[in-house]
Structures are given as C-alpha cells and as structure tokens.
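As you look at this complex, bear in mind that one protein chain is not there, while each of the others sits in place.
Take a look at chain A:
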Amino acid sequence: MSLAAEAFVTQIAAAEPWPGNAALYQPLKEEQILLSDNAACLAVQAFLQMCSLPVQLVHRANAEYMSPSGKVPFIHVGNQVVSELGPIVQFVKAKGHSLSDGLDEVQKAEMKAYMELVNNKLLTAELYLQWCDDATVQEITHPRYGSPYPWPLNHILAYQKQWEVRRKMKAIGWGCKSFDQVLEDVDQCCQALSQRLGTQLYFFNKKPTELDALVFGHLFTILTTQLISDELSEKVKSYSNLISFCRRIEQHYFEGRAKDATFRLSLIS
C-alpha cells in the first residue's frame, strides 16, 4: 500500500469507530486457496480476533484481483479497503486498537525483527514449495490456482504467476536452492522461534501481539494443510512448544467459531 494512501487512510480511520459490518475477503477456502495465502489470511484473522474486532469472512474467487495491493487478504471497513497484515495492523492502531502498546522500545524492535524472520523464511519457503517444487506445482498449485477459471485461462494465469514467483526467488537467491536446503532454513527459523518462545504463553509473555498472530497463521497452516509430502510439517512438529502455542491460540481465539475441517489441530499429536 502506498504511503500517501496510507496516510490518508490513517487520518480518516481515526475518526470512526470499528463498524459492525467489517468484512475480510479471502480466496475460496475449499478449492482455491494456496498454502501461503491461507497463512496470510489466518494471520489477519487471528490478529483481529486478538483485538476482539468482529469481522465477517467473505470468500471470493477473485479476491486477489480485488485487493488494492494484489495480495490477499484484505479488509473492507466502512469506506476503506486495506490489505496485508502490516498495513492492517497500522490501520487498526489508528482506530485505537493495538496489541503492542505495552511493549518497550527494545521489545518492539525485536517483535519487528521476528516478524521479518517469519516472512523471510517461512513465507518464502511456502512460496518455494508451492511454485518451485515440480510435483507440488503439478498436483496442487496449478489445479487449485486455476480452479475458478475456464480452460485456457486457468493455465495461462497459473503459468504467469509461477513465472513471477520464480523470478522473485531467483532475485533473492533461492532460485538454485534444493528442497532440502529450504527445509534446513525452515528448521532454522522454527528453532529460533521455539528458542524465543521458550516456556512463555506468548512471544512477549502474557499478552499476544501481532507477532503471535503471524507465527500462528504460518505454523497452523503448515501443520494442518495436506500436501504431497509432510516433510515441512514434520519440521514444525519437532518443536513441541510451538505446537502447544498454536493449540493455545486456536482454543482461545477460534474455539466455537469454526467447526471447519481446517481448524482442527487435534489431527496432529
């Protein structure tokens, strides 16, 4: 989201309270959504739940094209549309809801750093798996990504997206990585998160922050999504405190809300 628009939004946002009809748009859950998008959507949902802001979930096949930044999810609140976790956090903050106000400056710096770590390693690994691992691309990514579109378009759009992601991977030096190296990175990241979490309830002790929402979104998605191989989720499963962390957030913020198949962490263990 651009700076000017952001400043504008922030200004207006402060004036109005959170409306009852706020909506969160995301791709179709059953047949379309991909691993990385699901993680991002879940992170935003968890964040809004933690702020106890009510939001209605709307599934749209073209959510990606409706979003102002081209990325899902986005929220529609009053007259404004805001996409992705970072801007949404700022937007919500402007409305007077913040999870990280209680932290001191050093903790805020650490929180930002860990959020970048998750984006840098977990998100990139998810993208790598779904767009660069040939078996996954053929069996899962292409059929799912193209599912809402008629015949020639589904292939064209999927290849276009694949080309775009691969170019990005090359630019950040992941283009020539093997899947094992990616798993290594994921393991490293999980280890760091696990170390940091230790025996605390949340990353910064008793109260959840946006970091907790982000980590939950990614780990929960990795743990509960059926892929052709379960190597990725196996890596996460070896850290027991991360699993109980996911379970804790699920119970606390999602219990009773969704009896969805995806919202069941009891599958693992």
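Just so we're on the same page, a contact is a pair of C-beta atoms (placed from the backbone, for glycine too) under 8 Å apart; a residue touches a chain by one contact, two chains touch by 3 or more; residues count from 1.
Quick note on the criterion: contacts and distances are computed from a predicted model.
Participant: What does the UniProt entry say the missing chain is called, choosing from "Protein SDA1", "Coatomer subunit gamma", "Translation initiation factor eIF2B subunit beta" or "Metaxin"?
Facilitator: Going by UniProt, the chain not displayed is called "Metaxin".
Participant: Quick one: say which of A:74, A:114, A:128 or A:245 touches the chain that got left out.
Facilitator: A:114
Participant: If I consider the whole complex, including the chain that's not displayed, which of A:30, A:139, A:164 or A:255 touches that chain?
Facilitator: Here the residue in touch with the unshown chain is A:164.
Participant: Since one chain has been left out of the picture, which residues of chain A touch it in the full complex?
Facilitator: Touch with the absent chain occurs at residues 2-4, 70, 105-106, 108-110, 112-114, 116-117, 119-121, 164, 167-168, 170-173, 188-189, 191-193, 195-196, 198.
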